[in-house]
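With one protein chain withheld, the remaining protein chains of the complex are depicted in position.
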Amino acid sequence: MKLRMSRMALAAAAGAAGLSILLSSALPGKPNAVIPQSSVRRLTEAQYRNVIADVFGSGVEVVGRFEPDLRVDGLTAVGSSAVSITPGGLEQYDAIARHIVAQLFAPENRAKVVGCAPGATDPDGARCAADVVTRIGLRLFRRPLALGEVRAGVAQTLNSAGKLGNFDGGLAATLVGMLTSPNFLFRIDTPARSGPAGTIDGYSKATRLSFLLWNTSPDDTLLAAAASGALDKPEGLRAQVDRMIASPRFADGARAFFDDFLQLSDIDHLSKDALIYPAFSTSVAAAAREQTLRTITDLLIDHKGDYRDLFTTRRFAMTRALGPIYDIPVAKPGWSIYEFPAGDPRAGILAQASLLALHAHPGRTSPTLRGKAIRETLLCQKIPSPPANVNFAVVQDVNNPTLKTTRQRLEAHLDDEECASCHKATDGIGLGLEQFDGAGQFRRTEHDMPIDVTGKFDKAPFDGVANLGQLFHDSPKVSACLVSTVWRYGNGRNIQAEDQPVIDDLNRGFAANGYRFMDLVRTIALDPGFYALPRARPAGAITTASATISKRSAS
Amino acid sequence: MKDRISRRGFILRGVLGGAAVTVGIPILDAFLDENGAAFAATLGGGSLPVRFGTWFWGCGMIPERWVPQKAGANYDLPPQLEPIRAVQQHVSVLSGFDVMLDGKANLPHISGNTGVRTGEAVDTWQAIKAPTFDILISDAIGSGSYFRALDLSLDGNPQTSYSFRNGSSINASVPSPVELYEKVFGADFHDPNKADFKPDPKFMVRKSVLSGVAEQRRALLAKVGSADRIRLDQYFTSVREMEDKLALQLQKPPPAEACVRPNAPVPIKGDITDIGVRKANHKLMTQLLGMALACNQTRVFNMNFDTAAAELRRAGDTTGYHQSTHEELVDRSLGYQPTVDRFAVGSMEAWADFVQTLGDIKEGAGTLLDNLLVVAHSEVSFAKNHDVAGIPVMLAGRAGGRVKPGLHVKGSGEPISRIGLTAQQIMGVPVDSWGGGAMRSNRSVSEILV
Partner (left out) sequence: MGKAGLYPIAALAMLVLPIGGAGLAADAPTGGPPGTRAFVVNGLFFSGGGDPNSDSAQSPGSYDVYLSMLPPAERAALSSPGKRGELKKRMWDHFGFRRLSLWPGDFGGRAQVAKLPPDVKLHQKPTPEQVRAIAALNGFPKDRGSLAYQDQTITYSGCTNPYDFPDLAKGYVPYQGKISYGMNLDGKVGPHDFTGPDGKRGIDNQLWRAIGSYKQSQEMNDPAVQEKVMLSARAPMLIEVSGIDDPRNDPDVTVRVLTGADPLVRDGSGKPLARASFTLDPDPSLVNVTHGHIVNGELTTDPVDIRFVFREQIIDNIRTVRGAVIKATFKPDGSLDGGLFGYTTLASYYDMIEHMTQDGADNVGMSCVAIRLAIDKFADGFRDPRTGRFTAISSAMKFRAVPAFVIDSPVQTASRAESAQ
């Protein structure tokens, strides 16, 4: 085996071992990690699955373990610009690809997908191979293949066919190669060959647009628009953007965004103590995630609503699995919208089981974790990790006879100066959610003591989650956080100083036009800056991300 | 050395001693073994193959006397688990995993097994949808050996089998040691150490396809900035590693060093329904099985100690095991059914014997157990009610280093299909979710994974 670049150096340089790490700076107030601008973004698991369904049909099974996506400053979309593929990960992509391709050659699929075979006019199948490679290559690589690429694909097919003794085997092997190619697994921006300098070409634009709006690769119409140059003209771009936003598939894109924004995929790993919260189960967890996503799309897309109303809405998507958690009858087995009556304490997504259960311990609540999560995701603020030598014994003792409620136990945080600096920010919010237990179930008392849910958010007082939701509704920080997050999601990178004017514009537009999510996305998609190549960095600039693993605080 | 960031920091664990279920992040490292040993079952070449088997016993156990209190390593051994003391380090206990009936009937002595083996409960034989998970595993890894799988029964009945592709076609079992010997070591014995090796063209093709991918490197790197270059280069390094692994497959595998063709066995005399005779028969069959594995005659087996409605009895007793489970009264002073208890203990003694016997076969730097995963299970927990909740499961072996033995994992009512899913994933079946209805799951039992 020849000497390769040592893996140590690679690992250090890339800063990622393929695991899900929360990168965060060490001190509050410091900006997000500086990730070098990238023109290479790896497909996430969800995107991979969507693409396969779009290209080959939803009946094709995609089975295997995907390389975990990396979250950078809260978004896997940003992390996609930081990750590569490890040997183990590639092994999995290869296995997944072989399983997909095997299905494509099954008799019921072959005609539709492959559609040709060696015959009298094409004895070795070279023409068929060229056709398949070209056609499928366009959809998989998201651009037309170069002549050399097609030739190489044909040669490989014939060569493999010879070794295996059958054409289909050879063609299948080539397709597996395409599904493991970096051209498929990574979205790589190509500079435009003509037009203004520093922009990406039409196909790269189509890719950016498609993943932002629908979380999948460009469909035939969009590819055609790229081919014709329509995307390079403002009216052509606008036509496609409007088409895609008007489509029902935009809801999929919105779901993908909010799923990333609210970090809901962590629910897959959520477990609760079965004796303390017997109503909670893995299907309840999955239903809670779905509930939040459906509540959001119902409001923001079906009703074209105001983003801020997410924090006050009484219309919750509901299904039978969640009935016991919310203690309500659920008439239909599927999904429907349940409206809590006026005066009910449950209003806004802050009262939904997904966020409340996700940011709590298996057997008790955690105002600190909830406050931290809300500050970091919904307010885009940074909360640093606790110091190493903290004594958690008092907080963890839920049966303390004098300190009956969580609030009382946490008061210790606020007495200590060093602790108070962060905990005022987190606990102040989290304690207002204490009427919801660790599984998101509502209660008025803890150990027979009524729970005090008063608090202050940005110097304004509130009593309970409905109040808090109203304050979030009115807070410019909340809407600004959404704006910057959508921008980061679409661009796959953090905001730098030179991006600020664009962000400011977006904020102004968002506020002026009713805080509509669809309009915000539209504006970003139409901004020429969205299609700019990464600006060259001066030599010596930071090329690694400073990564601190954030441990789950035990408070 | 890669940064080995501990995944423990991401597992939420119940701190208050309740029956918590822990699930970790997707375990990437199962596939990241630096020595390539983790790929043995799928890519083979250069390492010992990893084998898989099931071991079945009927009529479950008495939960209060079988389920350990402590979770994790060094679990306590309640009275019915006492027999495994000598092999405890090799055995993991998985308790509290349920077959969820999903509103379907609990067909006595049928639903439990179907639920465990196919991951879904059904009302009728015709409705059984999927192959049992041992078949899915042998489909994936069985083609590398002479016999795709060996199905074995110890009661002399070839119909005692829980391995099937669908409800209407159940694989018949080899019902005695003598027949097993004839089948494997008889006149047609396929000696692995004499085989001619021909490289499989499939691997040649895959390797050359990867080379084609690697050729795209230069063109791609030219298109991107320096930080992206480093990331793409990491990808291409992964490609080269895969090429190297495929190259190994094109070389002749190492000799099966532990393989010694055994002598024909002397059949055990006596009433095969008597538990003492059954255990002797079982030991003999296990020795033959072990050698069949060491000689790479098969990579998958199913061993059935008795049937679901266990027909075992003890010479001199008027009621047998199954009958006792329903008819014997709970002894007031003991607090349990004594005859049922004795048979449950006897079943566990047989299991311990099984593990011990396979562990006595040296292989590589260790024993056969190091390159094996066995899933032992019953079809009910408390047989009296045909209770399919908390069906007892035990694992043995290290699966080529992918599995940590010697743990007690509490399932807390989780679907038992998670175990079938985990076994398939360990053995390299490309599956990310398995089971049907309420038992459909995509969570492996990560506690046992290395």
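Order of writing sets the labels: A and B. Residues in every chain begin at 1.
Just so we're on the same page, a contact is a pair of C-beta atoms (placed from the backbone, for glycine too) under 8 Å apart; a residue touches a chain by one contact, two chains touch by 3 or more.
Note that the structure is a prediction, hence the values are computed from the model and not measured.
Among A:R65, A:R346 or A:H359, only A:R346 touches the chain that is left out of the view. Contact with the chain that does not appear here is found for just one residue of A:P144, A:G236 or A:P324, A:P324. The residue from B:V67, B:I170, B:L407 or B:I448 that touches the chain not shown here is B:I170. Only one residue from A:L209, A:M244, A:A274 or A:L310 touches the chain missing from this view: A:A274.
The omitted chain makes contact with just one of the residues A:E108, A:E235, A:D448 or A:E498: A:D448. Interface residues of chain A with the unshown chain, by the touch rule above, are 272, 274-281, 320, 323-331, 333, 344-346, 437, 441-448.
What chain B contributes to its contact with the hidden chain is residues 19, 21, 98, 100-108, 123-126, 159, 161, 164, 167-170, 271, 273-274, 311, 313, 317-320, 322-323, 326-327, 329-330, 332, 382, 384-387, 389, 412-413, 438.
Heads up, the rule we're going with is that only the chains that are shown with their structure count from here on.
Across the complex, chain B is touched by residues 1, 4-5, 7-8, 10-11, 13-14, 17-21, 36-40, 63-68, 82-92, 94-96, 98-99, 152, 156, 159-160, 163-165, 169-170, 173-174, 176-177, 180-183, 185-186, 188, 190-191, 268-276, 281-283, 361-364, 396, 398, 534, 536-537, 543, 549, 551-552 of chain A. Contact residues on chain B toward chain A in their complex (touch as defined above): 1-5, 7, 9-16, 18-26, 28-29, 31-32, 39, 42, 201-202, 204-206, 208-210, 212-213, 215-216, 220, 223-228, 230-242, 244, 412-414, 425, 430-433, 438, 441, 443.
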